[in-house]
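Every protein chain except one is present and positioned as in the full complex.
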Amino acid sequence: MKQYILERMRKIVAILLLVMGIIGLSVALRTLKIGTFAKPQGGFAPMLFSVLLIIFSVINIICEFLKPNSIPGDLGDVNWVKFFLYIAICIVYVALIKLLGFATDTFICLTLMLKLAGLKGKARPVLYSLVFSALIWALFTFAMDVPLPRGFLI
Amino acid sequence: MKKGLVLMMSLVLICASVFAQGAQESAAASGPWKPSKDVTVVVAYGAGGSSDLLARTFANEGASAWDTPLVITNVPGGGNAIGFTQLAQAKPDGYTIGNTNSSVVVNCLTGSTPFVYYEELQPICQVGFAPYVVYVAKDSPIKNLKDLEEAVKSRDVVMAANNRGGQTHWELEYFAMKVGADITAVIYNGGAASIAALLGGHAEITVQAPSDGQEYVRSGDLRAIAILDEKRLETPVYKDIPTSVEQGYGWLQNGFFHGYSCPKAMPKEMVKYFEEGFKKTLEIPAVREKIEYYGFTVDYKDSEGFKKVWLDSVDKYKNAFAELGSRLTE
Partner (left out) sequence: MDTLLLFLNGFKDCLTIVNLLCAVTGCLLGSLIGVLPGLGISGTVAILLPITYGMTPLSALIMISGIYFGSQYGGAITSILVNIPGEATSIVTCFDGHPMAKKGKAGKALSIASISSFCGGTIGMLGLTFAASALARVALGFGKVEFFAIVVFGLLLLTSISGKNQMKGLVAVCLGVLLGTVGLDSLYGTARYTFRIVHLYNGISFVTFIMGAYGITELISAICIPEEQSEVMEFRLRDQLPNRSEVKACWKTVLRSSVLGFGVGLVPGAGSTLATFFAYGMERSLSKHPDEFGTGIPEGIAAPESANNAAMYAGLVPLLSLGLPFTSSMALLMNAFIVHGITPGPLFISEHPDLFWGLVASMFIGNLILIVINLPLVGMWARLLKVDFSILMPLITFITFAGGYAINYSVFDMGMMVVCGFFGFFLGACGYNMAALAVGLFLSPTLESAFLGTMTLYHGNLLAALLDRKIALVVLSIGVITFVISTVRSLRKFVSETVKA
C-alpha cells in the first residue's frame, strides 16, 4: 500500500495542485468582486492567478502521466514512523503552547524530539532539553525582548 | 467547648477579613485612582513604526508624568485588527490602554474589521492632529483648487493614492464628483511610491500627510496647493499655503489624528488619570518636539472631545462614501 502511494506520489501531487487551482478559482468567483480588465477589482488577481495555475497544472499532469511510476527522490529512504512522529510532536507543541507556556512546552517537546532524533539514554535528553529550552527562553525574553507565550506555566 | 472556640475564632477571622476588604475598597475610592503597577500600552503595529515610536515617546520622554511606568506591547497582525481586538477584550482595570489613530474609524467603514472599533473602544484623549495636504507635480499647470476644477472637467487627470478607498484616495474623487467630473486614480503601495510617481511624471496630483510631502515642497519637486482644514499650518514650509476653506471649497476637509483609547467598560476615574497624564506629557518640550517630528500638530482633546472627533468623522465618511458609491471601488 505504502509502495503504491509512494510510486504515484508525483501524480497525486500534480492532481492536488490542479485541485488547489480550481478551489482558488471557484472561491474567487463566488465571493470576490472580479471587475474587468479595464477596471480590475480585489478578486481579479486571485482569479487570474488561479486560471494560470490551472492551465499549467493541466500541462504538468499530462507530462506526469506520460512518465512511468517511480518513487520520487529521497522519499524512498524516509522512515515514515519517525516522520509522522515528528509532525505529531510539532502539532502537539503548537496546540499546547497557549496552555503550558513556551518554556514548559518546549522542554517537554524537545525531550521527545531528542529521543526521536536518536539521542541515547533517558537522562541525557531530559538534561539537554532543560538546558536548551531555558537558553532559548532566556535569549528571546531578555536579549530580544520578545514576550513568548505564557499559559498556566511560563 | 473546643469546637465552640474554633467556630468563634473562624467567625471572627471571617468578619475581620470582610471588614478589611471593605476598608481597603473604601480607602481606594476616597482619592483619585492611581495605578499601582505598570500600565500596558497596546500598539497594534510592529515595533519601529511611527505609531510605535510615538507611543514610546510618551513612555520614555514623558515618564515623569506617570505614577507607574508605561510599558509598550506590540501586537501586530491583521493590519491592526489583532491589536484592537486584544485592546477591546482586555480587562477594564485601568492597566491596559492602546494607541489609536484614524484607522479606528476609517477601517470600519472601508474594509473588513472583526468588530466596529469606534463602538467597542472608549476614547481617552487625542494628542495630535494633522490635516491632509494636496500636492501637485512641479510642472503641473494646476496652481490651486480652482485650476483643479477646470482640469478635471476638461481632461484626464491622474492621481496617485496610497490605497483604494483610503484617506489619500477619497478626497480628490469626492472633489471630482462634486464638480461634476471624473479623475483617474492609480493605486501605489504607500506614500513613498505615490510621491515617487509624481516625481517621475507618472501621476500629476496626490493627497498626503504634511510630513510626507514637506521635504519635496522645500526642494521644489512638489507644490502644495491646499491644506484640507479650516486653519492654516504654522510651519515655515506650509504657512503660505491657503486652506480649502479659503479657496471656497470648505466641504473638502480631512485630517488624521493620534490618540489613546481603552476598553469600553473602563471606569471614568481611570480614564481621568490617563487624560491628565497625557496632558502633562504634552507640556514636556521633548515630547512635543518628537510629536512634531512625526508630522503632528500637538492638539489635545479630552475623552469627550475625542469621542466627538470620532463620531464627526464617522458621519463625514459615511456621507462621503455614500455619495461616492462605486467611484471609490472602481
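By letter and in written order, the chains are A and B; residue numbering begins at 1 in each of them.
Everything below uses one rule, namely that a residue touches a chain if its C-beta (ideal position, glycine included) is under 8 Å from a C-beta of that chain, and two chains touch if they have at least 3 such contacts.
Fair warning: this is a prediction, and the values are worked out from it, not measured in the lab.
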Revision key, fill the gap. Full-complex touch with the removed chain, picking from B:Y188, B:F256 or B:F274, is B:Y188
Review point. Of B:Q122, B:Q214, B:S261 or B:S313, which sits in contact with the chain we cannot see?
Key: B:Q214
Point to revise | chain A residues that touch the omitted chain in the full complex | key: 9-10, 13-14, 17, 20-21, 24, 27-28, 32-33, 36-46, 48-50, 52-53, 56-57, 59-60, 63, 66-68, 72-75, 77-80, 82-83, 86-87, 90-91, 93-94, 97-98, 102, 106, 109-110, 113-114, 116-119, 128, 132-133, 136, 140, 144-149
Practice item. Name, in rising order, the residues on chain B that touch the hidden chain in the full complex. Key: 46-50, 52-53, 56, 60, 74-79, 81-82, 85, 110-112, 114, 158, 163-166, 184-189, 192-193, 195-197, 199-202, 211, 214-216, 218-219, 221, 289-290, 293-294, 329
